[in-house]
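One protein chain omitted, others in place.
Should a chain be cited, it is by its letter among A, B and C, assigned in written order, with residues numbered from 1 in that chain.
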Amino acid sequence: MTANLNVTTVVGNPKRLSRTLTTAEALAAAIAAGLGTEPRAESVDLAELYLTGLEPPHGGFERLLGQIRSGDVLIVATPVYKGSYTGLLKLFLDQLPPKALEGTVTVPVTVAASREHRLLADLHLRPVLAELGAKTPVPSLTLVEGELPELDARLGAWTEAHLADLADALAFGRRPIGASA
Amino acid sequence: MTANLNVTTVVGNPKRLSRTLTTAEALAAAIAAGLGTEPRAESVDLAELYLTGLEPPHGGFERLLGQIRSGDVLIVATPVYKGSYTGLLKLFLDQLPPKALEGTVTVPVTVAASREHRLLADLHLRPVLAELGAKTPVPSLTLVEGELPELDARLGAWTEAHLADLADALAFGRRPIGASA
Amino acid sequence: MTANLNVTTVVGNPKRLSRTLTTAEALAAAIAAGLGTEPRAESVDLAELYLTGLEPPHGGFERLLGQIRSGDVLIVATPVYKGSYTGLLKLFLDQLPPKALEGTVTVPVTVAASREHRLLADLHLRPVLAELGAKTPVPSLTLVEGELPELDARLGAWTEAHLADLADALAFGRRPIGASA
Partner (left out) sequence: MTANLNVTTVVGNPKRLSRTLTTAEALAAAIAAGLGTEPRAESVDLAELYLTGLEPPHGGFERLLGQIRSGDVLIVATPVYKGSYTGLLKLFLDQLPPKALEGTVTVPVTVAASREHRLLADLHLRPVLAELGAKTPVPSLTLVEGELPELDARLGAWTEAHLADLADALAFGRRPIGASA
């Protein structure tokens, strides 16, 4: 447990205030509550960030990048569009500097309209996160829209299965390698 | 051969007037010259199309969609960013109606900075094009930046290998299935 | 139409006489009936081919390779195992010489236990076929086990949608590029 766990959520749904956003924020809250005593969770709707154009680095972009770098956990959320993550999300990731997520513990969240598409955005997103240097130590939360009414149960199952591993990856109180146990 | 072969090129490089654009236009010209007697090739720089914002369907978007639908060949070009196609390209593809490319003969063009990334954008792009219903009957033109000085030779090798198959897929003068040969 | 259309089917299900085999053979028959007047379809169960060991090139392997090369259409069929095509199928593909399928018109068939896995084997298989030089001009037939009772309807829909494109790719009676139409 740590007092100042910071969870940043980035949402790549072109529609503002989407169910992708509420789903990702619910996961952020569950992680923050599970691992931090005074959790702080902030979320950025990329549909807001790029509202006036797609030109690279501007104020909002730089603030978000700083927030990700100083935070503990990054949640990257996307609906499944055309069988993959959204272009809006990738537009943001494209504008990040090389290896911008080096060492950042990252958890993808994907929401698909159909079961056939459930795994697809995750399949394509993880290599992009790897290219950026992100750590993705636990499985993504991959949901189908029909499961959203039972979101609490899904979140419970996910945290039950993966919160301990996430805590390990965050390495709070990590002992130096080579130190005696 | 057909008199009115139309080739539309869509370029997903966030930088306007990129080498991705000139490469894709060179392929468009080679295809048009090889298969049509009065070739018409038009290209759209998505960096232009989304210059003032990324909001879905507007005039330029609708014109481009109409052009693609009435054309014969679509070239979809992207640099390799973060190990995949660009977010800008996917932003455009995301805004297309379901199955918008049904029956459209499509050829991807990718330009990578390193050999390690040469095949990656194509690997991730083709399933998205398939989801949109596009026909992709021939291999993509996948280039590394270091090869751009020898673009003519690369284009020559590609057309030599694939132009006949592309012509077959265009099915100019297709005989009905079941008709005697 | 052509009198001597040859369809070869290769089945990568480790269980002999599988539903993958019967599904693939049904597609082979539908293609042969749709495009050839005296169709010949042969199928090879890789579970038979590798029954006594997995050592590379032996008699059965060489016969199958010859059959593929002299044939018109290759059907490559696999169940979805662990989210991808089977190792048995890839074992066979690995043993093929480089570019062994150059110019071979190939149609993948995949059968998944769940809808989540429907698209996965195809997603991973097509790049391998591309590496081998295969032409894959039409979408794969991707089925879920629960759809097998309605196989005839699925085959009908597939042939209705894609047989003409397959015929174009086979280019029976192809006119030379540049000849007047």
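The rule we apply is simple: contacts are C-beta pairs under 8 Å (C-beta built on N, C-alpha and C of every residue); 3 or more make two chains touch, one makes a residue touch a chain.
Because the structure is predicted, anything quoted here is derived from the model rather than measured.
J.: So which of the visible chains would the left-out chain be touching?
T.: A, B, C
J.: Of the residues B:Leu89, B:Leu120 or B:Ala167, I need the one that contacts the missing chain.
T.: The single option touching the absent chain is B:Leu120.
J.: Using the touch rule from the top, list residues of subunit A that touch the missing partner.
T.: Residues 1-2, 34-35, 119, 123, 126-127, 130, 135, 137-139, 163-165, 167-169, 171-175, 177-181 of subunit A touch the chain that is not shown.
J.: Under the stated touch rule, tell me which residues of subunit B contact the chain that is not displayed.
T.: Touching the missing chain: residues 83, 114-120, 123.
J.: Touching the hidden chain in the full complex, which residues of subunit C are there? Just list them.
T.: Residue positions of subunit C that touch the missing chain: 14, 50-54, 56, 81-94, 96, 120, 124, 127-128, 130-132.
Criterion: only the chains that are shown with their structure count from here on.
J.: Calculate how many whole Å lie between the centre of subunit A and the centre of subunit C, each centre taken as the average of the chain's C-alpha atoms.
T.: Those two chain centres are 39 Å apart.
J.: How big is the gap, in whole Å, between where the Cα atoms of subunit B centre and where those of subunit C centre?
T.: Inter-chain centre distance comes to 27 Å.
J.: Just the number, please: Cα centre separation of subunit A and subunit B in whole Å.
T.: 32
J.: What parts of subunit C, by residue number, touch at least two of the other chains?
T.: 119, 123
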